[in-house]
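I'd like to ask you about the structure that follows.
Every protein chain but one is kept in place in this view of the complex.
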Amino acid sequence: MEINNISFFPWEERPKGCNDVMWRYSKNPIIGRYDIPNSNSIFNSAVVPFKAGYAGVFRSDNKAVQMNLYVGFSKNGTDWEINPEPIKMKPGNTNMLDSEYKYDPRVTFIEDRYWLTWCNGYHGPTIGIAYTFDFVDFYQCENAFLPFNRNGVLFPEKINNKYAMLSRPSDNGHTPFGDVFISFSPDMKYWGEHRCVMKVAPFEKSAWQCTKIGAGTVPFRTEQGWLMFYHGVINTCRGYRYSMGAAILDLENPEKVLYRTQPYLLAPNEIYELTGDVPNVVFPCAAIVKNNKVTVYYGAADTVVALAFGYLNEIIEFVMNNSL
Amino acid sequence: MEINNISFFPWEERPKGCNDVMWRYSKNPIIGRYDIPNSNSIFNSAVVPFKAGYAGVFRSDNKAVQMNLYVGFSKNGTDWEINPEPIKMKPGNTNMLDSEYKYDPRVTFIEDRYWLTWCNGYHGPTIGIAYTFDFVDFYQCENAFLPFNRNGVLFPEKINNKYAMLSRPSDNGHTPFGDVFISFSPDMKYWGEHRCVMKVAPFEKSAWQCTKIGAGTVPFRTEQGWLMFYHGVINTCRGYRYSMGAAILDLENPEKVLYRTQPYLLAPNEIYELTGDVPNVVFPCAAIVKNNKVTVYYGAADTVVALAFGYLNEIIEFVMNNSL
Amino acid sequence: MEINNISFFPWEERPKGCNDVMWRYSKNPIIGRYDIPNSNSIFNSAVVPFKAGYAGVFRSDNKAVQMNLYVGFSKNGTDWEINPEPIKMKPGNTNMLDSEYKYDPRVTFIEDRYWLTWCNGYHGPTIGIAYTFDFVDFYQCENAFLPFNRNGVLFPEKINNKYAMLSRPSDNGHTPFGDVFISFSPDMKYWGEHRCVMKVAPFEKSAWQCTKIGAGTVPFRTEQGWLMFYHGVINTCRGYRYSMGAAILDLENPEKVLYRTQPYLLAPNEIYELTGDVPNVVFPCAAIVKNNKVTVYYGAADTVVALAFGYLNEIIEFVMNNSL
Amino acid sequence: MEINNISFFPWEERPKGCNDVMWRYSKNPIIGRYDIPNSNSIFNSAVVPFKAGYAGVFRSDNKAVQMNLYVGFSKNGTDWEINPEPIKMKPGNTNMLDSEYKYDPRVTFIEDRYWLTWCNGYHGPTIGIAYTFDFVDFYQCENAFLPFNRNGVLFPEKINNKYAMLSRPSDNGHTPFGDVFISFSPDMKYWGEHRCVMKVAPFEKSAWQCTKIGAGTVPFRTEQGWLMFYHGVINTCRGYRYSMGAAILDLENPEKVLYRTQPYLLAPNEIYELTGDVPNVVFPCAAIVKNNKVTVYYGAADTVVALAFGYLNEIIEFVMNNSL
Amino acid sequence: MEINNISFFPWEERPKGCNDVMWRYSKNPIIGRYDIPNSNSIFNSAVVPFKAGYAGVFRSDNKAVQMNLYVGFSKNGTDWEINPEPIKMKPGNTNMLDSEYKYDPRVTFIEDRYWLTWCNGYHGPTIGIAYTFDFVDFYQCENAFLPFNRNGVLFPEKINNKYAMLSRPSDNGHTPFGDVFISFSPDMKYWGEHRCVMKVAPFEKSAWQCTKIGAGTVPFRTEQGWLMFYHGVINTCRGYRYSMGAAILDLENPEKVLYRTQPYLLAPNEIYELTGDVPNVVFPCAAIVKNNKVTVYYGAADTVVALAFGYLNEIIEFVMNNSL
Partner (left out) sequence: MEINNISFFPWEERPKGCNDVMWRYSKNPIIGRYDIPNSNSIFNSAVVPFKAGYAGVFRSDNKAVQMNLYVGFSKNGTDWEINPEPIKMKPGNTNMLDSEYKYDPRVTFIEDRYWLTWCNGYHGPTIGIAYTFDFVDFYQCENAFLPFNRNGVLFPEKINNKYAMLSRPSDNGHTPFGDVFISFSPDMKYWGEHRCVMKVAPFEKSAWQCTKIGAGTVPFRTEQGWLMFYHGVINTCRGYRYSMGAAILDLENPEKVLYRTQPYLLAPNEIYELTGDVPNVVFPCAAIVKNNKVTVYYGAADTVVALAFGYLNEIIEFVMNNSL
């Protein structure tokens, strides 16, 4: 999401000797697993510019390992005040606020308000939707889909006058498959026109994304198309490994993938990515952009929140030149 | 579906000595597996009264075991002329007619036309929708849901001014789980307000429906509520066994189950149910009703079409008195 | 169990041309699946001589597919009157009568009463125990073991002054493994001294019993040892197939197998064994003996009860000459 | 295999009203499961013309369900005398005659002798090879491959001066996958030049062969290419179903598939195919040809041997016109 | 186990800034994986006060990864001398000393001797029992149960004049399920009166203990009931994660759970818990108590032994206030 001018932008230059398109923040993780009282972990969280700083919706599992969403605010994007009480929803276009668990939020601003989507437990995982104007009051809407679904990510604009959402049909467990679809809605209540957007890659072409893929950050409008960071998963003999790539979708027909990274952009390598509740996970949930600088918020090892950086033009060039 | 007066109604009285609520047609199966040229099987098919007789949409797998839908007509409901060419869809509210396979149709009349739903292959199974006025031209609409879904069954009326559909979220394989949900649509294009309707039964209470359940016949309005025949599945050490039960749903809030059979109404016992491409399957897809008589069309052993009969008042009484 | 002199003994001579050690009753099945009102199936049942005839405890699943035990009486061992009400237990040496389900009974007379064992659902399958003097009042005792266990079969005498029971440790599902153990009890309340008795056979030596085996009939004292019919299972690409063999255990150290059939004695071949709720199942639960004649009661296809016959001396000779 | 002129040829004309390319023998099965003393089943067996009649190698599982090979002879191809003693191998080009089990034989004549291949148990299934001049003495050769492999079928001629064998790499269990490969040998001892010949079909195009396929009968030279009947498998919710198709391979480059049936030629439908030790299996192992008549020997339900017939020109035409 | 007055008690105060109920020893692990010659790992071990210091029974896997039990002694509870020879059992109330492997010991003093229980390999895992007076001679008793069972933990007193043992019925592999049961014995030879004590928690309420749970430390008598630390397991997409909670059982009816932690008390976070032979394991096996101080010995990452501390009153208060 493009940052307004007055905000401080969280950023660090590419380290000497680094030739990668994207690099990590030297002070990662920016949020520790115990930074909320009684928390077990804080990760896979969404950040947007808000007022003169930033607001965020954070996934935190408490020490009972109950998954819930929390609001936080920050002036600089790296130091956060997180409300220790989970978000309590109010009725939006529905009275059904049932939720067995909430996790993996994404946030985007559309027209006049911030929209929050997340994985919502209703007889299995599906996509929950809510909106807020102020990150204080959240109004819940109808779940977008029937279970089982995860990784619902809204586009930051209506497309052809309809809301558009990426998502990944799933199963009720660890889901050993998964492709990205798009759906449309005139009103954030009823959804349809479901199309397959992108599927897992062949093992021999791009094994890091051969088991499942899922939308990650809210797509960002560029001249070349919607830029979206996504995660890809390979199933090793020790379980799943999550890495980050990027795709560029057609601006008007976003079900059309124009480019998509064959190499990953970021894969687990640091100790906070290699150890934790779920080792070897890099899971992007939000990206902010300012003056050609891109900062990605990603969950590491299902335990903490970390940052990665890159230059927008370089990323786009890389995606276009290294497309699957 | 209630039959008009002039139609012949397929029916046979309860056999002597039979105390069951429902019983089989003595001439079952009414449609053999090879009754379409090049067919491997004809089963799980839908029938509605049409003009002075009946029209049907039939699932037939050809000898390449490709699954498709075929139209048939009958004067008496038991003898059928089936068009050997599969239905070819025309654009309804969509131009996307992609379909890897089509199976398990249901048909109902709403307002001014016949609506057809089926399991439609689009990157996995989902619910296809089409309408026809004449069983000659079929107009395909947007798939109701993202994959993976099966057993989409429309209510025969709008409820609260919206179309209503039962369905069963699934996976991409043989799906070892499955509960029935309801969804609503203002326009047969966008769907939402998803609610869980009924779940599998506990093993110790009603094992025949402890693995998965799915909507079967189009719900039929009665004073006591929507009467629907459904299938339940138990996973034996030789695979799945499908039986038939019935539920009564609240007329105004059909997500509310008023009654639901703890005992099954029909379970595999005849040789055409116990042997075939998938032994031990009884799978109801359509029910027609006239003057308190109910005739259910069900697929047997994933191979042939068969009939079962019962008196409406007795069935309702049984469901109410033997509710889970 | 040895039959007293006045009883009619169910028997049919070996058919002409048959060279098998054991053969089937020409009027099989002797009990049909619907022979109890509301029953779905009657199978895997136990029979003992009682008064001038026979008493039996029958497994019947009702049409809700709830598994329970029923009492029946017969004068000739083939025609049965079965009480349509399931057995209701009274407290024996326990007040805990909890049972989620009851199935696969065996019955034996020890000292002064008839002991009934069965697979009892208590947070998973385990072995239930009860006794009766008259097949009217049944007194339930403590479950013999922790879950998960099935096929608990008592010896008809105390051995070294202790009750002895064969059983098969299992899991909570269809259990793809299983060996036979023996346990001892001074009082039918506490059990111990668990020993492994016999294990599955190597695939290349006796594939019909390579997946799991389980005690079948109550062991019968012979000069050569305890003769017991048991079931063996092979896992085919269409699921389990159950066949019947026999073993001879040492009279004083019954954990010691003296002989055990490498070939089966009976395997599914008749239509009532090849089709039904679980095709390809032959499951022996009781054997009665009189004047060198042996009659085995076995469940067929998890659906009906059938009989097989043989001469005791021939069976023993066969087991000894064809031992694994 | 082409039949010499003096032989009686097993044949029955197409039944009235039958429009299928291939049809069954009205007296099927020609060999019953108990036709060898102590046999449990006789199926998946190979037949070749021999002297003035026919010789065969039969798979029979005995009542211990040990799998072995037996020799038989017949004057007319339908009535068989089978030697009740399994084949005992003598050393051919190897002294290693180890075999945990032997099953699914195929036989072909090359140059001066009959070659037998079968699934040979050596630390898992692999392809055993032996030759005989007289069906009395069999000389075993080195196993063709490392485990795990099944369905090894030799071509009836050397191709480019090398022996050629089709086979299907497998696993050690029920193998839920399987494609057909070809390998070559200069000497029946060392094998190489492995090439993939044909793979399973996409589910939506030809579901009966979407799980695995395997070579069936010895390829028969025709003008259009090598005609081979093969089996295809679909995994239903009740396990595998085996059907029969045919392929035509290039005469000089037999790794090249010219045509291959999209529809099956024969799928389980008769009671001896639908019930038995493994229901719903049609498994072709041998074909004999004379004057445009083709007779296929196939195993039914892993229990018995049956025959199917067709006209060679019609079969070839069908394969060419209905190719996947 | 309450410590006598003269012993040194292993203890470290709560670190500054720590608000957790329990905290780790700063010098963890106290025993390294190679601290026994030829050992691969030392973990999941039991400690009791003994004479003026402590005795322990240690699980160590040697470099062949054979699991066995070893005796050790310590004056202060943190520095240990471990006998490099595994314990060799002598006959107690049984002569059957067969054991394929021994692991996960617990020790408690009852009346006049120390009782050792462990997971004993006898045709699968079950609960081994032995006693010792001096930690030199160990006398083995009959296995408590049939396989498959793990985590057998004795109460430190007879209850209603019977020995009482917690255990967890299991399967023969990694066991993806598991609830805690209690059994009673008059004589440490025969066991019965099996009752279910506590089951896994619902995923949405307490996911860290939603897959399986098992008794950990010997229950400690408090006014509020038996305090027991136990482990809970969640199955992540990278395998199991073991955490520690606590329960309070009714003093007289210990099958009754009075309180049980919804949040965990300790979950893997330190590098010696997050890496090792089995990462992400915290597995409590023993607790010692003195003057309101509690020290828990737990295995970390199936590799080393570590300590955690807490105040008894605070732990009890926490369990009561945060009960599931």
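When the chains are written out, they are named A, B, C, D and E in that same order, and each has its own residue count from 1.
Criterion: a contact is a pair of C-beta atoms (placed from the backbone, for glycine too) under 8 Å apart; a residue touches a chain by one contact, two chains touch by 3 or more.
These numbers were taken from a predicted model, which means no experiment stands behind them.
Q: Considering the complete complex, which visible chains touch the unshown chain?
A: A, D, E
Q: Among A:Leu97, A:Leu251, A:Ala267 or A:Met320, exactly one should touch the missing chain; which is it?
A: Among A:Leu97, A:Leu251, A:Ala267 or A:Met320, only A:Ala267 touches the chain that is not shown.
Q: Out of D:Trp191, D:Tyr240 or D:Tyr297, which residue would touch the omitted chain in the full complex?
A: Checking the options D:Trp191, D:Tyr240 or D:Tyr297, the one contacting the hidden chain is D:Trp191.
Q: On chain A, where is the contact patch with the chain that was removed from view?
A: 19, 203-208, 234, 236-239, 241, 262-264, 267-269, 271, 274-275, 279-280
Q: Could I get the residues of chain D that touch the absent chain, sorted low to high?
A: Missing-chain contacts on chain D: residues 94, 96, 122-124, 126, 142-149, 167, 169, 171-172, 177, 179, 181, 183-187, 189-196, 199.
Q: List the residues of chain E that touch the chain left out of this view.
A: Answer for chain E: residues 33, 37-38, 40, 61-67, 100-101, 121, 174, 238-240, 275-280, 302 touch the chain left out.
As a convention for this text, only the chains that are shown with their structure count from here on.
Q: Expressed in steps between touching chains, what is the minimal separation of chain C and chain D?
A: Minimal hop count between chain C and chain D: 1.
Q: Using the touch definition from the top, list the chains contacting both chain A and chain D.
A: Both chain A and chain D are touched by B, going by the contact rule given at the top.
Q: Check A-E, A-B or C-E against C-D and flag the pair whose interface repeats it, over half of the contact pairs matching by residue number.
A: A-E
Q: Approximately how many whole Å separate the CA-defined centres of chain C and chain E?
A: That pair's centroid distance is 40 Å.
Q: What positions in chain A touch 2 or more of the other chains?
A: Where chain A is concerned, no single residue meets two or more other chains.
Q: Chain touch graph shape: choose line, ring, star, complete or other and state it.
A: Chain contacts: none of line, ring, star or complete; other.
Q: Chain pairs that touch, all of them, please.
A: Here the touching chain pairs work out to A-B, A-E, B-C, B-D, C-D, C-E.
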